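To start, I am sharing the structure in question, which I have written as structure tokens.
Right after this comes chain A.
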Amino acid sequence: MANRKEYDDELREINVLIHEMGKEVKKSIDRIIHAFPERDAKLANEVMEHDGVIDKMETDIEERCINIVVKQAPLATDWRKIASYMRMISDLERIADNSSDISIYIIKLSKQPEVEVPSEFHQLFLTMREMVGNTIESFFTGNIDLAKDIHAQDDIVDKGFDTIVEKISAKIKENPENTDQYINYLMVAKYIERMADHSENIASWVSFIVKGQLKMQYTDRYKKDSSEFQFYE
Partner candidate 1 sequence: MHEKISLSRRVKIKVLNILMYISFILILALVAGLIGYILFRGIPNISWKFLSSKPSLLNGVIGILPNILNTIYIVLITLVIVLPLGVGTAVYLNEYATNRKLVSVIEFATETLAGIPSIIYGLAGMLIFVQFFSIGTSLLAGSLTLVIMTLPTIVRTTQESLKTVPDSYREGSLALGSGKWHMIRTVVLPSSIDGIVTGCILAIGRIVGESAALLFTAGMANNILSLKDAVTPGNAGSTLTVALYMYAKERGEFGVAFAIAAILLILTLLINLSAKLVAKKLKVKVD
Partner candidate 2 sequence: MANIIEAHNLNLWYGDHQALKNINLDIQEHKITALIGPSGCGKSTFMKTLNRMNDLVDGCRIEGDVRLNGVDIYKDMDVNILRKKVGMVFQKANPFPMSIYDNIAYGPRLHGIHGKAALDEIVERSLKQAAIWDETKDRLKKNALGMSGGQQQRLCIARAIAVEPDVLLMDESTSALDPISTGKIEELCLELKKKYTIVMVTHNMQQANRISDITAFFLLGELIETGATQDIFLNPQNKKTEEYITGRFG
């Protein structure tokens, strides 16, 4: 059988790298949350430029995972981890992309006359950020209850999004001359909703690693003692 120590070292290394990637993604989110109310184009730009770094991280981690599959033929938990990592980093990268997308719209809005913004945005951003934070944490701690909460939070985000759509729809009818801005805000809301969805995806992979079941089943009580599983060793 393959060299176990090398194997474990590599798994640990990948863990660290995903941790780093998570941090970068959270940083991007923090930046757009800051940039959004002020329509800060400069900050938005930084987010876009930083996206390349995150893309590279994804590629690097993916390569390492593929290497492990080829060299070590992982089984059981090892396999579930590797399979999940590869899917998760894709979702993380999408979240980062979505941040960039939001940045594009912030920059657009910064060049347009200001309009009144639905208040729900603030809560939407915060909830989404909490979701991303929680899902990344549940990945490292194996805390499946956190993952369960994400499902509930996603519902909140979906509801918030629906409200924003209604309000913007009304505002467009009221002030059609600001339609451009309102459409941009709609797009931002949509991307926030997408980011929330990606977080939910990540949570389902965490569930796969811990419980070994491919479908999300948040209604089941997590049976095992989570202290048996330490992802960040």
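If you want to know what made the cut, all candidates are chains of the complex that A comes from, given by their letters.
Points worth noting:
We adopt the following convention: a residue touches a chain if its C-beta (ideal position, glycine included) is under 8 Å from a C-beta of that chain, and two chains touch if they have at least 3 such contacts; residues count from 1.
Bear in mind that the values here come from a model prediction, so they are computed numbers and not experimental data.
Here chain A is displayed by itself, and among the listed chains 1 or 2 from the same complex, it touches 2. Within the complex formed with candidate 2, the chain A residues making contact are 1-2, 4, 7, 73-80, 211-213, 228.
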